[in-house]
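Note sheet for the following structure.
Of the protein chains in this complex, all but one are displayed in their positions.
Letters A, B and C name the chains as they come in the text, with residue numbers starting at 1 for each one.
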Amino acid sequence: MERSTQLELYRTMVLIRTYEEAILREYHADKKPVFDIGAGLIPGEMHLAAGQEPVAAGVCAHLTAADAVTATHRPHHLALAHGVDLRRMTAEIFGREDGLGRGRGGHMHLFDPSVHFSCSGIIAEGYPPALGQAFAFRNAGKGNIAVAVTGEGAVNQGAFHESLNLAALWKLPVVFVVEDNDWGVSVPRSASTSVSSNAVRAAAYGIPGVRVEDNNVEAVWEATREAVERARSGGGPSLIEVHTLRLWGHFEGDAQAYRSDLENVPGRDPIPTYRAQLELDDRAADTIAADASARVEDAIAYAKRSPEPDPKSALSYVFA
Amino acid sequence: MERSTQLELYRTMVLIRTYEEAILREYHADKKPVFDIGAGLIPGEMHLAAGQEPVAAGVCAHLTAADAVTATHRPHHLALAHGVDLRRMTAEIFGREDGLGRGRGGHMHLFDPSVHFSCSGIIAEGYPPALGQAFAFRNAGKGNIAVAVTGEGAVNQGAFHESLNLAALWKLPVVFVVEDNDWGVSVPRSASTSVSSNAVRAAAYGIPGVRVEDNNVEAVWEATREAVERARSGGGPSLIEVHTLRLWGHFEGDAQAYRSDLENVPGRDPIPTYRAQLELDDRAADTIAADASARVEDAIAYAKRSPEPDPKSALSYVFA
Amino acid sequence: MTATAATAKTRTLTTAKAMVEGIAQEMRRDPAVFVLGEDIGTYGGVFSSTTGLLDEFGADRVLDTPISESAFIGLATGAATEGMRPIAELMFADFFGVCMDQIYNHMAKIHFESAGNVKVPMVITTAVGGGYSDGTQHSQCLWGTFAHLPGMKVVVPSNPADAKGLMISAIRDDNPVIYMFHKGIMGLPWMAKNRRSVAPVESEPYEIPIGKAAIPRAGSDVTIVTLSLSVHHALDVADDLAAEGIDCEVVDLRSVVPLDLDTILESLGHTGHLVVVDEDYLSFGLSGEIVSRVVEKDPALLRKPPLRVAVPDVPLPYARPLEHEVLPGPARIRQAVLEVLGR
Partner (left out) sequence: MTATAATAKTRTLTTAKAMVEGIAQEMRRDPAVFVLGEDIGTYGGVFSSTTGLLDEFGADRVLDTPISESAFIGLATGAATEGMRPIAELMFADFFGVCMDQIYNHMAKIHFESAGNVKVPMVITTAVGGGYSDGTQHSQCLWGTFAHLPGMKVVVPSNPADAKGLMISAIRDDNPVIYMFHKGIMGLPWMAKNRRSVAPVESEPYEIPIGKAAIPRAGSDVTIVTLSLSVHHALDVADDLAAEGIDCEVVDLRSVVPLDLDTILESLGHTGHLVVVDEDYLSFGLSGEIVSRVVEKDPALLRKPPLRVAVPDVPLPYARPLEHEVLPGPARIRQAVLEVLGR
């Protein structure tokens, strides 16, 4: 892989981690001493994607703003990697007027039509709309594709199955990505899924399926390259499962008492690992970190500056 | 296979065909000269299973009244093979007071708890309740099992996928049976399903899957024997797909203009084929036919004798 | 052009044909429109809601789907967010339970969640209604279920002209629209035909505004607010009662969301008596909403307690005498009118 690509992947991963750490900080900042989910500048559920950066970076590297990405309740990493407007996304998470949805959506409902990004908090139900984006793209004939992402827990939801069959049947330009972080909230994969690799499920639809075992961004990149090419060239959908890592809790406030693998988690952090692989010196790494930090803090400052939505507008936007 | 088993299978198939022909006759008897779906002694949709007798006969031969069977909108063959009370089932189809559901259910909603039989008109949604019956049976520890049946069109519904995963995960004593009659109403299998055999989908759940190719009752019997043994002995679920035949329309009134394979259909009728295989002479065959006819006509006479439900009771049975 | 333009060319069509004509004319006009669903291609829709479309527009725009409602309704939603105008058929409204998440958590909410940055211009067509012994899972109306959940319009034509005009409006609308057609008014050759299911329809495309009720019969004694097949039962009852000197006004809602309260209030202004006829379940639905909105506005509009004629919170039974007992048929409507007038 070219050095420039490697550095780009690393940069994206660092940007994501920097972002998630900043949101973590802001989310908890005013929820002390007693954690109250509804309190503070960022209220509500908060699902952060630290540890899953390789998936977002490796997948989205192959996409342009004209391709679609649909994400889940845990969407930040994919939004960032796909180029969603950082400021407006952050303003949305803060529930502000300049947010992508003027504060209507929140962190599980980020819509940026300029890069065809969307997400949904309902498990696996982001897949079907991605099929429609792919359908529209094929119709337009410009070779664009849709990438639909879920967690491994979502694979057991009916919408997953229906979507893969229909996409395969109609040879839609979709890449299905499963982020296997071993857990669906507190339920380990072994207690939710009757097979050890969801890649084998691809055969149930007659499409290619691969499993990337080690949360390595370059392996994700490689697997996605093939799948994206196939989709763009009319070869139909593919399934990629990545064994990734949920570095933190399912949502903020999750004490993870159930989590048997907690001890090993820090050692599996993909970012230091990749940095070591790239043999980045401190200066290079610090520059990347500082750039990321500057962008992230700018976005957070922007969000905080943005006014709260006017309660008088609460009934708007139900209908066009 | 023992001769007595063969004869039993043949007898079941003939009973089913005799029944479906009698219902066909009664259904259309008073819908002439103009077909009106809501008119006559048997109103409403009518999905008959002629041609699919090998599935019902071959599968249910392995079951006792303490095992459960859930069927679909096309349930008669399975009900008969599993020993549902013929008279009360027929009375239900006629919408009478002595029907299994006192006329509330109709032909898509036959419930006979004495043999744990049920059915539902919603595609694939009969599978999940079968899991629960299997769960209760395992709890009771008597080795009983549940058999859940759908058509090949139903396999692409989310409930199919969820059910197979959960049954496999919990090793529930279930046998999943798919009746592939090539059609889902007017949609050929090739336009609904991205793979040519649903047996391959079993691998997506880590369970055994077989496809019986030729609508042969003995092959069905053989495949089911293994699956039933596995379920009874704690080995978990299996999937059996049978390539069967829809001899008639999807429902009565279906002109089948869409049906490309119509010409070959009569030659594929499994009953004469099996009779020939068994080398049954006319006397033997006639006796079996006469027995079936007597039972069926008795049931139809019973149904017609039974009073219609009293409109004053229309609000009953919503709650226990 | 509106439905009442005097110069328009009209022919007599069934409701089904009028509905198809609306779709076809929009498909000719706008290449973004396409149709998908189960048995909507070669079969032409099990209730003839898409007959002939495949022949004219081909398999790229008229797509038979697997029995995967979540997938294909979701597909429609995604395509709509990218500028297409899909029409997805949910064969029976009764099947909403296999795909409701796509409908109400996605199709209906994306516009709101994105503060209007994403539009979802699509139509879900779906068959409703009983009366022909199709049992508990194939006979429901359920407009109350859809209407309760914000973000989708709900239209319910009762006749051929409205079927076409509401279809065209629904396709052109930038919002998701649930289009519910009653099997009993489609004019199907294989079902008891309501005599008003064949009627004059203009040849040219036209819109019927969504959210505007019609008054198919003016009257002075009592207002019967209703929709869909029940409009015809109400009109039949009104005809009968006219002979007995009772003058019924019939309001055909045509649209459940938005609901045209003004027309109802105006009618009650001169009749003072309200009967709501609703083939959906009685409780927690449309009929209660209408009564409630009237009373909130002005209880004095009602000279007598209002009456609701609906399905009395019981699943639709299969057996004919039971089903007809619980459906809001002419006998029950007649009785309600007499009762509300104190006769």
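The definition used in the following text is that a residue touches a chain if its C-beta (ideal position, glycine included) is under 8 Å from a C-beta of that chain, and two chains touch if they have at least 3 such contacts.
Because the structure is predicted, anything quoted here is derived from the model rather than measured.
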Could you tell me which displayed chains border the chain that was left out of the figure? A, B, C
Among B:G40, B:G105 or B:G184, the residue in touch with the chain that has been omitted: B:G105
Touching the hidden chain, out of B:Q52, B:S163, B:T224 or B:S306, is B:S163
Given the contact definition stated above, which residue among A:G95, A:G132, A:P208 or A:P270 touches the chain not shown here? A:G95
For chain C, which residues touch the unseen chain? 70, 94-105, 108-109, 112-113, 135-137, 144-145, 147-151, 256-257, 259, 280-281, 283-289, 291-293, 295-299, 302, 305-308, 313-315, 317
Mind listing the chain A residues that contact the chain we can't see here? 34-39, 43-45, 95-96, 99, 101-106, 108-109, 120-125, 153-154, 156-159, 184-187, 191-193, 253, 257-258, 308-315, 318
Chain B residues that touch the omitted chain in the full complex: 68, 99-105, 109, 111-113, 116, 118, 120, 122, 125, 127-137, 139, 146, 158-159, 162-163, 165-166, 169-170, 316-320
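We adopt the following convention: only the chains that are shown with their structure count from here on.
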Sort the chain contact graph into one of these: line, ring, star, complete or other. complete
Give the label of the chain whose average Cα location is farthest from that of chain B. A
Intercentroid distance (Cα basis), chain B paired with chain A, Å: 45
Express in whole angstrom the distance between the two chain centres, defined as the mean CA positions of chain B and chain C. 35
Expressed in whole Å, how far the mean CA point of chain A lies from that of chain C is 40
List, in ascending order, every residue of chain B touching at least 2 other chains. 156-159, 191-193
Sites on chain C at which at least two other chains make contact: 65-66, 68, 70
